[in-house]
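With one protein chain removed, the remaining protein chains of the complex are shown where they sit.
Labels run A and B following the written order; every chain starts at residue 1.
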Amino acid sequence: MSTSPNIARVARVVAAKDLRIEMRSHIVVQQVLPFAGLVMVMFAFALDNDDVLQRVAGGLVWLATLFSLFIVVQRSYAIETSDGALDALRVAGVDSQGIFLGKSAALFVQLITLELLLFVLAVVLYQVQLSLAGLVLLVTCVLCATAGLAFVGTLYGGLTAGAHGRETLLPLLLLPVVAPVVLSATRATESAFLSGGAVLADGWPWVGVLAVFAALFGIGGLLSFGALIEE
Amino acid sequence: MNSTAVRSVGTPSTRLFGLLAIACMTWVVVGGLFFTPADLNQGESVRIMYVHVPTAWVAYLAFIVTGVASAMFMFGKKHSLGFDRVAGASAEVGLMFMAITLISGSLWGRLTWGTFWEWDPRLTTTAFLFVTYLGYMAVRGLGGSPQQRARRSAVVAMLAVLEIPLVHFSVVMWRSLHQRASVLSTDGDIKMDGLMLTTLFVGVIGFTCTFAWLVSHRQRVMAMRDILLATQLDSALNERIAEGSQS
Partner (left out) sequence: MDALSTSIIDLRDVVAVYNGYPALAGASLSVEKGEIVLFQGPNGAGKSTLLRLCAGLLPVERGTAFVLGCNVQDERERIRSRVGLLGHNNGLYADLSIADNISFWASMVGASQIEIDAAMSRMGIDGSLASRSVGNLSAGQKRRCALACLIVRRAELWLLDEPHAGLDAKGRDEIDAILREASQLGATIVVASHEIERAQHLATRNVAVVAGRVQERS
């Protein structure tokens, strides 16, 4: 029951199921994407200065991602708990590492879609410039940061979903953990945008921090997810 | 019933820690406030150090104790709840010391740097540790069976061991890349004479003993509550069996 091909199959089936639910319900596309876009517009209202916006654009994109992360994670577990589906998976002895990887993968895809929109908005609303070398840095940064966010979101989302109806605890648990991701991804993105006199080469060490974060919490999540959702 | 009634409030080890703590604390209060000299640069505010440094040490010690006890619970063969109680007691007491560290640190910062808060890596990491532990205590309060609570909180404590070094490392990197004009007139280095050093050292021992004393009492209270629950379970079971045989 706990052989590695089984983990891969469970992960694939769970990820496909989560994405299929999104394809049929359009919750992320119709509700979370507009919310994240509105947050970007609100930042422009609050800061009200083109120079400042251009300089802090990277930080604003990642803050908007962070706010949306809470909603997407809660949605990801609302579908599991509304009719006891997560309980059914657990009762049926479905491999918990497979569930963790599958839900992380689905979360990753949804977050990447969201960030794509946010970066397009940053270029349009905040007049950010991007070179080709900057684009390479930015894409690597987004991939590493999103992997980290997806792992941590799945892990702590599973913890609060297992304790029925305590989803309000999620932001308190998640915020301190993702602080290094927000800090590192913001600095790397600023380097990619060359905002405020940032240098491109300074961005790469931050991508290293993001990769280490994703690797550590990916392994930590694989090892501990079963203990978190078990009754 | 009798065996619990005979139990006294303390044990030899808690009495030893308690007496040591009282002796050391007396030294710190008297020595720190009256006998040690004021610092050349910082003046009288240097005396905050005798509380700030030991509480910061104890805060991080508590974090390590919680992490180690959580790992012992998870990887031990028996998944003994005793380790869970030590982890929870240490986190509770550590949270209090962390709050004292943050408050005394920002008071000292106001007097020395002119600001309550600086984005110093040590300060920032301690603040994150504090928030993480608030979350840990909330997870302990989620309910469920004792084993379930122990498993959940052990995982959260071990994830914090991953998280805190990453927070510290990224803040260090952040500050070193952003060379801004420093408002720090002093980096906190103090030229210490023998009495100051001794008082600080006694303070570290005193606060550590206070920590050990509080944690051993707290985990004893938690153990007694578990015993009480087990006794209640036994009587509930007997009631249930009696109820079944009547019908």
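Here are some notes:
Criterion: a residue touches a chain if its C-beta (ideal position, glycine included) is under 8 Å from a C-beta of that chain, and two chains touch if they have at least 3 such contacts.
Worth saying up front: this structure is predicted, and the values here are computed from it rather than measured.
Checked against the full complex, the candidates A:21, A:47, A:130 or A:212 give a single residue touching the omitted chain, namely A:21.
The missing chain lies against chain A, touching residues 1-2, 9-10, 13, 17, 20-21, 24-25, 79, 82-85, 87-89, 91-94, 231. Seen from chain B, the chain kept out of the figure touches residues 145, 147, 229, 233, 236-237, 240-241, 243-244, 247.
Everything that follows uses one rule, which is that only the chains that are shown with their structure count from here on.
Averaging Cα coordinates per chain places chain A and chain B 32 Å apart.
Those residues of chain A lying in contact with chain B across their complex are 155, 159, 162-163, 166, 169, 172-173, 175-177, 179-180, 183-184, 187, 202, 205-206, 209, 212-213, 216-217, 220, 224, 227-228, 230-231. Residues 74, 128, 131-132, 134-135, 138-139, 142-145, 148, 151-152, 154-156, 158-159, 162-163, 166-167, 169-171, 173-174, 177 of chain B are the ones that touch chain A when the two sit in their complex.
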